[in-house]
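Pasting a structure below so you can have a look.
All protein chains but one are shown in place.
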């Protein structure tokens, strides 16, 4: 593998939380030169919106224009809202850029997309071309990818926990899985809505979009086992993190050694996933890092396998995994520029 | 109903969180004279330990002695740790006091108790005599009760949500229920342990005692349907509150009108329980109050009924419900001295 | 003192945080019948906006109209934003209602008001007639008051701590006082602004309006000593509470016994203020209560007297003190319907 020269990188949607997390992460990436920052309109330097970027050497914040973007950068991260992001990513991709799209727009085929999203689907050619960027599972396809659909945050937490079981043939259409998932509020984006204020969300916790969350079909499709998932998404009085508990009914129970082997085999040599039996993930242990922690518990009394996983929604659930995918696309070391170890306490 | 004269009341275990919540609540109760405060040893005035009680007119904090307690008070709340509390309650009861025990010691018959608690069970006569104080369901038995086993916090949140379904005959031994329950840390008591520090628990969330929590048999026993429950207890970076999501597999689904009627019938005229369809409880809406909020969602795709409930673990889950039981025992209005409306925001 | 008949009470601005706190508090007040709720426009029942009020027996939420208000209620609490509130209060007062205004509009004479507020001042007759409702200091004037200017939250915390010193003649024009004051975000009102979101304000703390906060002239005027105050207001990642540290340079130092006596004299028989030497207030000890805790420390090395005070900004800093004033106006017991003891933990 030849050493790469530095890649000119742009971030579209830089003022959102995933965008700003991309900028912060890419600033520390030795293989990247940040050459382009855009949002829906131009604005003050990003360090005025994000005081943590005070002193950073950043390009100006431009109003997005496809030609300008395609000329300024070789690879673009597009982190705009679903309904807008995918079409822009597709256009940049057709112009010859390599593109990583962080929205939901490129993850589902059009008809399924329309059932779960209140938007028109993107051009099917782009959607079909997009590699689903759950790095640990589809990383080999990334080296040649020019268009990547970066997974959703809930989908990442759930799929990393369930795919080892699905691939072993243990999930079935007959038995639905109950997914009780809790998220920090940054998953809702940088949004001045009353329910997201500290006065309203502090000391609070509640479910939302019960059974209707748009990451549901993404999970079911990637599992590919016909298993139905009830995804109960809940808002925590926290800024970052997803903690998912997955309840899998299992008459007579699994061979627990085989389960442990399935996880071990799936994540051998994967630096960002730690999965082991008799382990209870903690949300704080992954906060601010690109790491996913997975544990499981077999409950004899109710014949249920409970699998638990924890990620940081803005890192492994968004910007971190996007950079991990970028590393695979450009054949850098998978961990380059990424933090494997959470800030603690 | 004749107006009661004021009752002389004592709190044993006053330095714990449930005890201090009892003291604060009873101070505002017009039918109560607080005449006795005790802990395992004597100590400084309770207002030194609890600065919120600064200025309160409180009896001194004594080392518990059964004779002294029985002489000083007509009714005693005993809020000591399980393993200690029940025997003391039984002794006070044998001395002729009316007693409300907030521990787990009087809730389960001895053999079941021994399976789930690391202590010896109490005298079976006391355990059998104790009325289970889930007020909305067993309130009629309280008027004549001299010994009350106050329910556990998780058990209260779960049972108020499931009993209407159980009594309607809709829960079965064939289908276990997955209960994903999250709690604030005050449920663990006033305890200087490292995992409970703000540095460790702040920004954190994790499961504990998975499948092993001692409220499991309490729930199963009171449901009385042979239904097995997997209780996943999780610690939130919050002080107060329990939020429980209960997943009930239901082939072909319920008659949703009948479900709504079951809840309406169960809680008609019950001032502290609000249960209605198309409602998502919020933890903050019950914080600091004796109220329980319940809602439910039928998920066609996975044939699952999800029921959600929220309580304050120190109020409806402990001290508040204890005072509600006291009100029934002494034929006061059920709401006397209790707050139905949470402090918000 | 004759027992009062029940007073018909209205709340104008019921959808704001101070308004909703008034409603919650007044619901538990035995001398009150809530007969009128209004906001700038009509809306759904208040319990939809405030889920903690689920099940409360509340009047509908009307668009404010002065005639309707004056007919529906004998006493009105007006908790609208400064710039709107005062004029409405004045009009209701001219119609013969007794009015407690929670805004800044009636606290300052017109010329001073115009220096610090971006609004036109109210009719001077109303402003002059308004009794400044710092209950512990001006309570005697309240019994006959028909119009009350309820103090600001920062002003309450600072004045309760400094007035004993000011009245003793120990504050001078020569030595300014540095007031380092921190507040929970509910003080900013129910407002969907980005800086108030949990994502932005969580884990954060910063000063705002340094030297420019509009409670500055209110403090200086009520002190009446010519002392200048630098008020550094800071936003905490918390919902409720004000914690003020006041630095008073004092060459050669005070007679500490005289200081203790000044506080003792000022607050003897005042149920909501606890002030004593060698005491460090804690914010949590007053949360959700109408209580103010005050302590002080003489620092020999720097010849500075540090006085610290803590209140709940929505209780003693707004709605609680308003109800305390109402109690004085109607000759109820000062504590009726109010909580002296914070929810803890």
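Points worth noting:
A, B and C are the chain letters, set down in written order, and residue numbers restart from 1 in every chain.
Simple rule for what comes next: contacts are C-beta pairs under 8 Å (C-beta built on N, C-alpha and C of every residue); 3 or more make two chains touch, one makes a residue touch a chain.
Just so we're clear, the structure is a prediction, and the values are computed from it rather than from any experiment.
When the missing chain is restored to the complex, the residue among C:145, C:159, C:199 or C:294 that touches it is C:199.
Although one chain is not drawn, the whole complex shows that of C:187, C:241 or C:337 it is C:241 that touches it. Of the candidate positions A:239, A:311 or A:329, contact with the hidden chain is made by A:239.
Which of B:211, B:237, B:295 or B:345 touches the hidden chain is settled by the complete complex: it is B:237.
Contact between chain C and the absent chain runs through residues 176, 178, 180, 182, 199-200, 202-208, 210-211, 228-230, 232, 234, 236-241, 243, 245, 247, 249, 280-284, 287, 297, 299, 301-304, 306, 308, 310, 345.
Hidden from this view is one chain, which touches chain B at 17, 184-186, 190-194, 196-199, 201-203, 237-239.
In the full complex, the hidden chain is touched by chain A at residues 17, 20, 24, 27-28, 50-56, 186, 190, 239-240, 271, 274, 282, 284-289, 291, 293, 339-345.
The rule is short, and it goes like this: only the chains that are shown with their structure count from here on.
Separating the CA-averaged centres of chain B and chain C is a span of 36 Å. Rounded to whole angstrom, the centroid-to-centroid distance between chain A and chain C, based on C-alpha atoms, equals 46 Å. In chain C, 17, 186, 190, 239 are the positions where the chain touches two or more neighbouring chains simultaneously.
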